[in-house]
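A single structure is presented below for examination.
A single protein chain has been omitted from the complex, and every remaining protein chain is retained in its original position.
The block that comes next holds chain A.
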Amino acid sequence: MRRFDYASPATIDDALALLAGGDGAVRPLAGGTDLLTLMKADIATPERLIDIKRLAELDDAIALDADGLSIGALATLDDLEDDPLVRQLAPALAEAAAAAASPQLRNMATIGGNLLQRPRCWYFRSSLVHCWLKGGTECQARDGENALHALFDQSPCVAVHPSDLATALVALDASVRLRGPAGERSLSLGEFFAPPTDDRRTENVLAPDELILSVRIPPPADNARGTYLKAMDRKVWAFALVGVAATVARDGDRIGAARIVLGGVAQTPWRAREAEDLLVGQRPDADLFARAADAALAGAAPLADNGYKIPLARTLIRRALAAVTADGAPPA
């Protein structure tokens, strides 16, 4: 790892002042589980780290008010997994947190850092390859080894977003509160995540001098249920091959509202709007779920090695929908 400076300011304003004008050479440090890994591999080379764990106004609080659930940017995955409010009001998020990484990592990893973690594409993670996302001209994965890559093509980069939480949070219609030199702003996560472009080679629209303050989840609709399912190569401690978050609100014996979001298939969490439209107003049954699953993947454009993700995603969608519409308590 290269030498770097370290600062531990006391207030957000101090932190923002340190970030201002740094243009990427100054980075906030939360749990460090992604940033330090990238630095050790010589992929991120910040000159200065601003520790945001001691900022007076930034916290890990999880609180409920009329606008829903507010989660401080420093809340750890472990906090989310165990919090009674999250488990009750946003079980998909608790399940996503529990399915992520390992217990040791979940103790350190924050929700803010989780949403900002960089892709796991092996070319990206190798210091030997200067791929497009790192400022190069070529995506080595597109015609190379792409078994873990995207089914939906929205960028020169075909890496997938690695976050389990992001998938669940989009399904929960969550938003992030940001603060930068110009003040605060709120963005829905659907707006926050954006496929990288030639001018912005990141997976979101956060400015380099902005901080995530908190995440907000609106109050769930009546009769709403949600779940997060994840397929991975190993029983635990692996990134999603495909993740599916589904939230469904019942309207009598029909589906009133539905959100289906896929992880591991695109550069951002991928909303399956066709599937959502197909579900609304219908009576839940296996045939409907199968048609929704087919609709969700209808536009998929597999690369050479990742076609297996299509049936996998279909299966997870069917299972998730079955779980959130089954009578009685949702399966654990």
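Operating definition for what follows: a residue touches a chain if its C-beta (ideal position, glycine included) is under 8 Å from a C-beta of that chain, and two chains touch if they have at least 3 such contacts; residues count from 1.
By our rule, contacts and distances are computed from a predicted model.
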| item | value |
| --- | --- |
| Omitted chain, identified by the protein name its UniProt record gives, among "Phosphate transport system permease protein", "Xanthine dehydrogenase, molybdenum binding subunit", "Electron transfer flavoprotein subunit beta" or "DNA repair protein RecO" | "Xanthine dehydrogenase, molybdenum binding subunit" |
| Of A:7, A:25, A:61 or A:326, the one touching the omitted chain in the full complex | A:326 |
| Residue in contact with the excluded chain [from A:94, A:241 or A:296] | A:241 |
| Options A:231, A:249 or A:262, residue touching the unrepresented chain | A:231 |
| Residues in chain A touching the chain absent from view | 1-3, 37, 40-41, 120, 122-123, 125-126, 128-131, 136, 138, 140, 144-145, 147, 231, 233-238, 241, 285-286, 289, 302, 304-305, 307-308, 310-312, 315-316, 318-319, 322-323, 326, 331 |
